[in-house]
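Shown below is the structure under consideration.
Just one protein chain is left out here, and the rest sit where they should.
Let's look at chain A:
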């Protein structure tokens, strides 16, 4: 497994390089965007006392050169200190820490919901394309591909909360405080995001299942006397899942990076809403760290995805030579 170790090390090196570049780019972009946290803090662009502005800039360290600011941020990063938010009394690490748990919960559930909905739907759609169930799946998939998630979310709120009164419309309670209420609150956003994840997955999986089901090894599996169900689940599905893996990886990154609109619709305090607040206030300290975190998540997830290819498909396994 020497080859695998070398591969992991190379990928890690590339990941670190990518993060360094991303930190530079994020930092530079934020400084180029017009606006400044001090202006927000002093209450808008008009009638600002230049002396007060200068004092505040000095206090926040914004009067230093851009290079010095960057180096101090990166220096802090390396020691695990992301700096101080310009607007809240909390450290950026604390702010992110508060948001990570809800984001993980929502992303994890949405991913599971997406898979649980998409795999059976794609199986029905690919194996019995003329059935009523398949037609329903195809219509629902097309509709969900077209409708933006916030619209689906609002529809859920209108039907399930406002009209039926079954679920609370928005809010968040930590699971450890009130598990039942937490689950009632997460149900709708998780379902909304799950559907958004499921629709493209159904399309991808339906296509690759259709192709796999015509493969000669499916005929072999049928020819040795396996029941149809075993042929589809044991032979077609594992092969058909391989091409969808990249999409799944990107999806995990997208969900963990914070899904702004859905979080806003349901008042879910995840990373996405933290980012939006930070953008509006030009809270550089928070923004640059969250963006970098999102990049790190993407790099990591892509890496895990590539390793998973080797698990699902022995032909792609790294570091195993021919016998």
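Here is the rule we use: a residue touches a chain if its C-beta (ideal position, glycine included) is under 8 Å from a C-beta of that chain, and two chains touch if they have at least 3 such contacts; residues count from 1.
Simple rule for what comes next: contacts and distances are computed from a predicted model.
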- Query: Name the chain not shown, per its UniProt record: "Oligopeptide/dipeptide ABC transporter ATP-binding protein", "Threonine/serine exporter", "Glutathione transport system permease protein GsiD" or "Response regulator transcription factor"?
  - Reply: "Oligopeptide/dipeptide ABC transporter ATP-binding protein"
- Query: Hey, which of A:60, A:137, A:221 or A:295 is the one touching the hidden chain?
  - Reply: A:221
- Message: Touching the hidden chain in the complete assembly: which of A:206, A:235 or A:282 does that?
- Response: A:235
- On chain A, residues whose C-beta touches the chain left out of the figure: 214-217, 219-228, 230, 234-235, 238-239, 242, 312-315, 322-323
